[in-house]
Structures are given as C-alpha cells and as structure tokens.
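In this view, the complex is presented without one of its protein chains, the others remaining in place.
Residue numbering begins at 1 within each chain, and the chains themselves are lettered A and B in the order written.
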Amino acid sequence: MAIDFSREVDYVARLARLTLEPAEKERMAGQLSDILDTARRIQELDTSAVEPTSHVVDMPAVLRDDQTRPSLILSRVLQNAPRRQKEYFRVPSIIRTDPD
Amino acid sequence: MKLYEQTASSLSQLLQNKEVSSVEVVLSFLDRIELIEPYVKAFITHTPAMALETASVVDSRRSGGEELHPLAGVPIAVKDNISTRGLRTTCASKILENYIPPYDATVIESLKTAGLPLLGKTNMDEFAMGSSTENSAFYPTRNPWDLERVPGGSSGGSAVAVSTGMTPLALGSDTGGSIRQPASLCGLTGLRPTYGRVSRYGLIAFASSLDQIGPLSLTARDSAMLMNVIAGHDPLDSTAVSEAVPDYTAHLEDGVKKLRIGVIKQNVATGFDPEITAAVMKTVTLFKDHGAEVDEVSLPLTDYGLGAYYLIAPSEASSNLGRYDGVRYGYNHGGDNIETMFSATRGKGFGAEVKRRIMIGTYALSAGYYDAYYLQAMKVRTLIRRDYEAAFRRFDILVGATTPTPAFKIGEKIEDPLQMYLSDVCNITDALAGVPSLSVPCGISSEGLPLGMQMTASPFREGLLLKAACFLEQKRDPVSLRPRVKLPEGGEV
Partner (left out) sequence: MKYEVVIGLEIHLELQTLSKLFCGCSTTFGREPNTNCCPVCLGLPGSLPVFNRRAIEMAVTVALALNSCIHPQSRFDRKNYFYPDLPKAYQISQYDRPLSGGGFLQIEFDEEVRNISLERVHLEEEAGKLIHSGESIMGSEYSLVDYNRAGIPLLEIVTAPNLASGREARLFLEELRSVLLYTGASDCKMEEGSLRCDANISLRPAGQKELGTKVEVKNMNSFRSVELALNFEANRQEELLSAGGVVVQETCHWDEEKKETIPLRGKEGSSDYRYFPEPDLLPLVLEDSFINQIAATLPELPASRRVRLKEQYGLSGSEAVLFTVNRPLGDFFEAAAKLYSDYKNLSKWVRGDLLYQLRESGKTAAETDPQKFAELLTMLDGGEINRPVAKELLTEMVLSGKSPQKLVREKGLEQIAGDEQLLPLIEQVIAENSDAVESYRQGKDKALAFLVGKVMAMTGGRADPGRLNEILKEKISRG
C-alpha cells in the first residue's frame, strides 16, 4: 500500500518549523510519498535480532580535561546576528510556552 | 610549460627545486580561473588576494632556506561547506549567504600550516544535498566535458575546478557519494576516507554519522599527498580516530600483484550503462593481467542501501539543520512572533531539496514512525556492515562502477528526486559501512564523457586504494584526464 504523505505534511512541516506554500506542499506530498515508498522497502528485512548501528567508529567516547579555553570576543559572537540589541541576540515575542 | 596543467605533485617538485615560485603558480591558476570560470561557475567565493599572500609567504620562507611541507605553495580550492575564519562560508544556501565563521575548520588549519594557498570556495548542492550541483542557491556548475551536463555533486564545484585546471587540488565532502560521483563524472580521482580518518570539525554538518572530508585531484599521488595533510586525530572531533596516519605516498608504486579483487555484482548491474560496465571489466582484466586475483562478490544488502541511506541521512540532517533559525546567524525573514519567524526564515531560506530532506527526516524520527523507519534503517546499517566485513575477509579491494551512467543533462532529473537519488546508488552502502572508497577514471564514453570505477577497502586501507589507482594511471593515456572545454561561442580552451 502506497503511503499518502499529504495527511502528514502539515504536522511534519510544523514540527520542522517550515512554512510551505500551498503549491510547494502539494508537490512535496507527492515526492515524499514516492521516496518513502522506496525507503520503506527496508521493512522487508527481518532485523529482530539485529542491534542498530548509530556509529561506525567502534571506540568509546573521548574525554577532555576540565580546563577553560578563551571564549570568542563579543564582537565575534554577535557578528552574524541578524537582529541584536546591545550585547544580546534579539528575538520577537515568544507566544509559546517554554518546553520541558 | 603551462603551470595550470601540472599535477600537484609536479608543481610540488618544481617549487621544491625552486624552478618556479608559488606566486607564479598561483598567478597561472588565477589566469585560468579568469578564462574558464564564467563558463562553468565552479566557485562561490574567489580569494585571489589570500592565495597570493600565502604564496608570497611560502616563497620567502623557502628562499630563507626553511624546510617546508611538500605541498607548500601548491594552491587548493575548498568546498564551501568547510568553515573558513573571516571568509564567507555559504553551503550554497541562501540561509548562510552572508555567514562569516569566526573559526577555521581543522582541515583548514592543517592546510594553512602546510602552506597551501586557498584560491576560493567551491560551489555545491545546498548543504551537500544533491548529486548534480544544480541545488546550489546561487547557480549550477557545468561539466567541462559537456557544458550542457551536470558535473555531479554535491562536490561539483571542487571537481570542475580541478578538472579544468583552475586548481590542482580540491577538498570535497562525501556523505553518500558527494566526492566520488562528481570525480567520476568529471574524470578525476576522488577519495572518501574511512569515517573518522579526517576531522569533521568545521565541516558544516549534513549527516554527521556519514560526512567525511576528502581530496579530489587529477592523480592518485596528488590525493595521497593531500591526505598526508588532512588525515589524523583531532581533539575537537570525538569521532576522529587516533589510529596512526601512514605516509600515503609511500607505497603508490607497489603494483597490484597478489591483490585480491572482488567485483561487486550489484555495481556492474544490467541496468547500468553498458559502456561503464565494459570499462570497469576491462580495468579488472588489467588488474588480473598484472598479478591480481579477481573474483565476483555479491553484496546482497546493496538493494536496501538506498532506503536506509534516505532515512538515516535526512533524519540526521533534519536535526543538524534545526539551528538555522534566524537567531544567531544566517538569513532572517522576520515575523511578529518567534514561531512565525522560525518557520518563515526556514521556509524561505532553504531550497526545495533541503526542505524535502528535512521533511523526510522529521517524519522518520517522529513519534510513531521512529521504529519502523529510523531504527529499522540503523539495523539495516548493521547488516550492511556485516556484508562488507564478510567481503573483506575474502578480498582486499571491492570494485564496480562509480555511477550507473555518465554525466546526465542539466535539468534532466531535477524534478524527479528519486531518479536523482539513484545516481548515487553505488556510493551509498560503503558510506553507511564507514569504509574508505575511491573513484578513479576508467575510460571515456562514445559521447566523450568520463567513466569512473569505484574501489572500496576495509577501514584505514586508503593506501591500498591509492596504490591501485596509481597503478591504473600508469597504464593510461594522461591526455585523457583533461577535457577540452568547448565554448558556446565556438572554439575550445
């Protein structure tokens, strides 16, 4: 059974914080349905006894010493800021509540 | 003698023998850029002043008798997803159009230490997502072998810059073929190193568990020399391995005798362009004639590689690209509250392919779909690794076509993402397995387009791949490496 992505588009676009034009949305729904139809062929494989691979490097995490290093100077921190105010980054009104 | 026609290794010799200065070398490439670049558009940012500055420092150090790196004074171009301090780094995206990193990627520091003048930052598919360099937010790059065709991607700018003699060396990045596929389509040697061999610090992430920086060059020796500069441990990248770095140029001339070579059944498949399959098989015969042991090998999981890749890479990408929210850097579309600002900035700032991948990845990771898509893909990745482990118990090198077809026409696949994805079908499973893989030219099609052969080895055996590639170069007409660029107004350069 083919996947109909059109029902998912709004939810996923919202989750990903992407404004999509109506035409864009429609085109994307079709393309994503096709791609997912191909991708989900992997579900044919029996992987019940298989551990997932999240890293191909087989070694434990590297730990560094707790030493401070110089931070960037303020002008470098802010140099790419689209909106700033004094020594802060500025953002518009936060209507939504903070996450957990 | 035209300096821009030289390989990096011969330039290195000329410089070390003080037959030419680095400034002369750089000027020769800058002239070449001026001539060719308008037709191919391989660069996003040109840095002639920086290159000349580095070159003159190298020259004066050399004339002062200092012992310099063999590549000191040999210019390079770098893909525009590698961070350069104080120099715009765009990822070919509108969202980073004016972004100036306040730090250098580790590989850039290595290049600076070794003294390679930087000619510029090269064009690419936006955020390295694509196989044709058509997804650049600025302009597509054209294939110099046929200006109507794509150079491959996503490191298309780097490939074209080397292929046309605008630079002797370039760095690209390979997540699922982005070095090897354009190398193949432009007639170059391109190496994807073992995952963890080259530091990713400063490489703007597409899919973190897959991304690797690697060299593109005219010859295997040039790539080996560049690997000597960039490979190694980095305390700033937790996934960079501490494995000792060999001298990659040491065994280039050792030949292929006794090498166990497996021809991957799935990568010389019936659906492929017969000219490519024939060229690969002809090359395999050459190996055999010189003492290699050749047999066929099947990697049955290859059929599922594309599916796993197009779930894992977009999933990681959807998370890696969350940071482009218009707060700290990059494009900001404005908006009267935070959510409209985020969504409009990202909706307008990213191109179509990037948005597609963010959507797929967000979906594959979202509640209710994670197990069936992302987790299953990671398990398939385990199976793919096992496939390779089994194959490497029998073989030293696995070979096949790099791409199913030679360079395709600009616009041909851009409206059909799935067809575009299929052009990387041979490059994805080894990326998922994290093993090193290299594309080397193996012929020219009847239409005059380069054909590439891909060779894959077990982790950290890049040297073996370079050795085999070097062997092939010595059996090949060197003139075939360079395209004559046919200009639209007539004539060639």
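Simple rule for what comes next: a contact is a pair of C-beta atoms (placed from the backbone, for glycine too) under 8 Å apart; a residue touches a chain by one contact, two chains touch by 3 or more.
Please read these numbers as outputs of a predicted model, since none were measured by experiment.
Visitor: One chain isn't shown here. Among B:315, B:423 or B:437, which residue touches it?
Guide: Selected residue, touching the omitted chain: B:315.
Visitor: From the listed residues B:209, B:403 or B:429, report the one that touches the chain absent from this view.
Guide: Checking the options B:209, B:403 or B:429, the one contacting the hidden chain is B:209.
Visitor: When the complex is taken as a whole, what residues of chain A touch the one chain not shown?
Guide: Against the missing chain, chain A presents residues 15, 17, 54-55, 57, 59-74, 77-78, 85-100.
Visitor: Name every residue on chain B in touch with the hidden partner chain.
Guide: 81-83, 89, 91, 96, 99, 101-103, 105, 200-205, 207-209, 235-239, 315-316, 318-319, 322-323, 325, 327-329, 338-339, 342, 362, 365-367, 370, 374
Operating definition for what follows: only the chains that are shown with their structure count from here on.
Visitor: Where on chain B does chain A make contact in their complex?
Guide: 98-100, 102, 195-196, 209, 235, 238-239, 241, 303-304, 306-308, 310-311, 318, 322, 325-332, 334-344, 346-348, 350, 352, 355-356, 358-360, 362-363, 366, 372-373, 375-383, 385, 417-418, 421, 432-434
Visitor: What residues on chain A touch chain B, complex-wise?
Guide: 5, 8-9, 11-20, 24, 28, 31-32, 34-36, 38-45, 47, 50-57, 59, 61-62, 64, 72, 76-77, 79-83, 89, 91-96
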